[in-house]
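The structure appears right after this line, and notes come after that.
Only one protein chain is missing; all other protein chains are in place.
Then we have chain A:
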Amino acid sequence: MSLKELSSLEKALGLKKPNKYSTQGDRKVPVLQSINGPALVGLVTIATHLVQEAKRPELLGGSAEHKAVVQQWLEYRVTKVDGCHKEDIKTILKDLNSYLEDKVYLAGNQFTLADTLMYYGIHHVIVDLAVQEKEKYMNMTRWFDHVQHYPGVRHHLPPVVVLRNRVYTSGHH
């Protein structure tokens, strides 16, 4: 799964030569084999490395503070979202929803790597949401829709339909 993500990310970044990957351990942690150095292990580590290789540092954030926020959501993705239990999904959606209430992207107004990886990581959850649930987590869904339409991001994943009109208007104000 994470290998597909990395290959989509490579395409999104416009990297010409695809890298060679393998996985290790029960959790199938991705490993990037490299000719001129030791292998890199871990999704975020490799993704960050790829962004640097593609000379797209803005995707990791500008200021120290901005960078930290990007890192934080990358860390959130691999510690909280990956392998989360059923009962935690609601909490994650709720938290993301309230966090995104006044933001366009995870790190504010600028699209970053955090958006890409969070999108990849949470896609399987969003696919299964009912229309009503999507409305309930409206801010999160809006973000998701933005990201899936961001040029070059959605490669290996099917699009998720997000209604712009609210169907269940009475439930919440």
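Assume contacts are C-beta pairs under 8 Å (C-beta built on N, C-alpha and C of every residue); 3 or more make two chains touch, one makes a residue touch a chain; residues count from 1.
By definition in this document, contacts and distances are computed from a predicted model.
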item	value
Missing subunit (named according to UniProt) among the choices "Methionine--tRNA ligase, cytoplasmic", "Calcium load-activated calcium channel", "Ribonuclease P protein subunit p40-like" or "Proteasome subunit beta"	"Methionine--tRNA ligase, cytoplasmic"
Residue among A:K4, A:K20 or A:K94 touching the omitted chain	A:K94
Touching residues (missing chain, whole complex) on chain A	25-27, 29, 38, 40-45, 48-49, 64-65, 67-69, 71-72, 75-76, 78-80, 82-85, 87-88, 91, 94-95, 98-99, 101
